[in-house]
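First the structure, then my questions, so here it is.
Note that one protein chain of the assembly has been removed; the remaining protein chains are unaltered in position.
So that you can tell them apart, the chains are marked A, B and C in the order they are listed, and the count of residues begins at 1 in each.
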Amino acid sequence: MTKVAIMGATGYAALELIKILLRNPDVEIVALTSRQTDAPHISAIHPCLEGRLDLRCEALSAAEIAERADFIFCALPHVASMEVIPELLADGCRVVDLSADYRLSDPAVYEKWYHHVHTDPTRLGSTVYGLPELGADKIPSANLIANPGCYTSTSILGLAPLLAAGLIDPTGIIIDAKSGVSGAGRNPKLGTLYSECNESITAYGVGTHRHTPEIEEVLTTVGGKEVNVIFTPHLTPMNRGILATMYPRLLQAASRDEILQVYRSFYEGKPFVRVIDRIPATKDVSDTNYCDISVQFSGDQLIVFSALDNLIKGAAGVAVQNFNLMSGYAETTGLIV
Amino acid sequence: MTKVAIMGATGYAALELIKILLRNPDVEIVALTSRQTDAPHISAIHPCLEGRLDLRCEALSAAEIAERADFIFCALPHVASMEVIPELLADGCRVVDLSADYRLSDPAVYEKWYHHVHTDPTRLGSTVYGLPELGADKIPSANLIANPGCYTSTSILGLAPLLAAGLIDPTGIIIDAKSGVSGAGRNPKLGTLYSECNESITAYGVGTHRHTPEIEEVLTTVGGKEVNVIFTPHLTPMNRGILATMYPRLLQAASRDEILQVYRSFYEGKPFVRVIDRIPATKDVSDTNYCDISVQFSGDQLIVFSALDNLIKGAAGVAVQNFNLMSGYAETTGLIV
Amino acid sequence: MTKVAIMGATGYAALELIKILLRNPDVEIVALTSRQTDAPHISAIHPCLEGRLDLRCEALSAAEIAERADFIFCALPHVASMEVIPELLADGCRVVDLSADYRLSDPAVYEKWYHHVHTDPTRLGSTVYGLPELGADKIPSANLIANPGCYTSTSILGLAPLLAAGLIDPTGIIIDAKSGVSGAGRNPKLGTLYSECNESITAYGVGTHRHTPEIEEVLTTVGGKEVNVIFTPHLTPMNRGILATMYPRLLQAASRDEILQVYRSFYEGKPFVRVIDRIPATKDVSDTNYCDISVQFSGDQLIVFSALDNLIKGAAGVAVQNFNLMSGYAETTGLIV
Partner (left out) sequence: MTKVAIMGATGYAALELIKILLRNPDVEIVALTSRQTDAPHISAIHPCLEGRLDLRCEALSAAEIAERADFIFCALPHVASMEVIPELLADGCRVVDLSADYRLSDPAVYEKWYHHVHTDPTRLGSTVYGLPELGADKIPSANLIANPGCYTSTSILGLAPLLAAGLIDPTGIIIDAKSGVSGAGRNPKLGTLYSECNESITAYGVGTHRHTPEIEEVLTTVGGKEVNVIFTPHLTPMNRGILATMYPRLLQAASRDEILQVYRSFYEGKPFVRVIDRIPATKDVSDTNYCDISVQFSGDQLIVFSALDNLIKGAAGVAVQNFNLMSGYAETTGLIV
């Protein structure tokens, strides 16, 4: 039995975490936190949990959490995460951090993109990046995992096999990504109101989106050469799902079949990546931990399509995948339904 | 040329007001107000107005507005409206008030439903209610019009002919109404986030929705007998539109054709009510000033369907209809496109 | 191990059946049928099943199916079901029929509403109606279960406790129901195109919807008095979910708490009905087998709200619930995730 706590339990990814963890009979959710001081029942925050989890959402300190739980999913915003994680680790907890605080290896890069001085810089560079499909060997023994961003996983899973094989130019890779609105979080903002998002598509964060350095750093490691990407996220009128349409430049001629074979080899034995023949649609991965990938040619231009559910494979699902590997459960526990 | 100002120009109804008024070459929009102190250009607030209206949205006092404009559309929230309208009237402006502040005739009823003491109670009871289909004779000479609520117009237009003809029991009329999300306004709230509203329908405000006393008061006047309604609003995943499904009790047998004829007679010569044969759908009145009405029988139970666009016929469109009548323009000016 | 076949595997309810059955390790899906003669792989029909089920969708006869499978989920349209089910039963298969063919007890009523002569009339009246919350005792031993309609279950679960307790007038009960578009099936029709449904709500089938006699027959049995309902279905712009807003007339005064207590007692020990305090929203039951029920008063008028997922608790979920009871699995197997 693993005793688990979720910090920042009011958001959309936290709800998915809860639903997934409830499927594992060897997990007990023992604490949920938020900044709300009246300790509302979790079913008042997420009504779909009515009758499924009898816990209040409390404003607990790190010490109080560590007293109750062995394993912490930290779903706090960036900055808030690094304020609490060192103490959780010191108290002997193991942590999957869903924020961006431990994803980058260089504090200066963090400061540049997040406009905050990193207050726990010594852990940067040594924290394990939790994308199991890129090498899961360091995950089981880690005490802290940096859980990847949603756009990040979509993009990396779609490009890694080509970069690892040296098939594409690592520079100037265009990633045109489309995300559902839940990716923008649950804090009320004008831009995520129903009447603002519905019946509209637009781009945002061009050249400034914080998943950019994360994609570049991880892919640079994969390919061994400095990668840079042109990353254009779009807000799409749907709750969930990310589709990344990517335009890498092939360095040598290759057929579609040969390229699909590169993907199939790369992801052999990986239960959550499906290399498929048709173009992925986000609905086919919605509410699942799958990432669907395919490629097409338009003339000589290779186009890679990668789709996943931003809240599951892009957040809570991969977090539990990491948790399963860290805790000795089967990698797929709770994740194939 | 009528010089017009719009107070509270950042909301959805105000945007529709602007778009409709721009179609009248004899209207000049001379001022827009909001509480934002940096006076943003209106196209920064409503980007669709880019290149169509070159005005800033200023934090103007009533006196400043009255200096520039002859006619004011007041799209402020309730309470805020009654704080400014007396001064606008004193300064010689004519006003259509889109808030609820002058719709009810009894200050005690206002206080009961809006939880505020009415600060301009002497105008209650004498202010003209601006639903032109129920008698437009007092509108042209009025200086202040209380513009009806959106659910209110939908419900009243669907029930008034039957009550006027004495065909239905005035008590216990069930109004099951479904509204798009724009009716909830443009202030960021959890409940109107895209990811909360999309893929869901629910009821709210059962027994407490503030359009209830307004519906009852107006319909009581129409029928001459105390009306009371069971009003159940539902939040529906669409930007615009209201459909009211109403279940009145017939006091005497009547055929569908006879009842439709009652409606056709009642609305004869009214350009914006369409009595139709099929069941109305909100999409067919979307972006128009029409209210579509029809009836069906389910066994002996009469069912009335009434549909309109909550932002147009339910707010900005009827406001301009009132403005046209007050200003001597054709009633349909700017409203049939 | 139970060997299961699904007839009519191309529709939305069949997809949900497959997903639910895949969660039961003691079930083997051995055959899928459709009228398509090229036997496409199921992942070509439901791409989300890629890598999850390796079966073709074949045009099999009843005899061929009976040879492979012990248990059949029949997801064919009405009429098509009764053409094949007698042979399946004769061949020793047990069947849950998701069509309407065996729901009504009187062939004349069937013919009146479905405009077809019933070709297997002797089974009407004796076939077990598969709504386990109304009495599951006959289900385990049945060889044929008539699986309830989606609007039907929503309405019945919301009204049965009140009728069983004799608290409401059984006549003239208004049921104003709102359904997502998937309820209309997967056959391409103008009325279910995206651009026709999106941004619109409308009613349909007033006085003629075929779930009406089913609701009335079942509720008459529950309450012991002839029930009739005014049933008004609405097409709502969302994929899934039904919300029924119901207006029964109380025969005696009762408080909200007393009424909620009637519901709680009636559904005690039923794992899939949640009697809740707030008004249900369809999103909170989406992708689950729960039916959420609550009540409110608007003045003296009692209003009952009942919400479920039309494809799960309204079709595939309750079908598997019946299957579980018939096959000796725990009632919740595969259904709480």
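We take it that contacts are C-beta pairs under 8 Å (C-beta built on N, C-alpha and C of every residue); 3 or more make two chains touch, one makes a residue touch a chain.
These numbers come from a predicted model, not from an experiment.
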{"item": "Contact residue for the chain not shown (choose from A:103, A:118, A:240 or A:274)", "value": "A:240"}
{"item": "Touch with the omitted chain, as defined above, among B:234, B:274 or B:313", "value": "B:274"}
{"item": "For subunit A, the residues touching the chain missing from this view", "value": "172, 174, 176, 178, 180, 196, 198-204, 206-207, 228, 230-232, 234, 236-241, 243, 245, 247, 279-284, 286, 296-299, 301, 303, 305, 307"}
{"item": "For subunit B, residues in touch with the removed chain", "value": "19, 23, 47-48, 50-52, 199, 274, 276, 278, 281, 283-288, 290, 292, 336-337"}
{"item": "Those residues of subunit C which, in the complete complex, touch the missing chain", "value": "12, 180-182, 186, 188-190, 192-199, 237-239"}
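Please note the rule applied: only the chains that are shown with their structure count from here on.
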{"item": "Rounded Å distance, subunit B centre to subunit C centre (Cα mean)", "value": "40"}
{"item": "Whole-Å gap separating subunit A and subunit C, where each centre is the average of the chain's CA atoms", "value": "36"}
{"item": "Inter-centroid spacing, subunit B versus subunit A (mean Cα positions, whole Å)", "value": "45"}
{"item": "Residues of subunit A engaged with two or more neighbouring chains", "value": "199"}
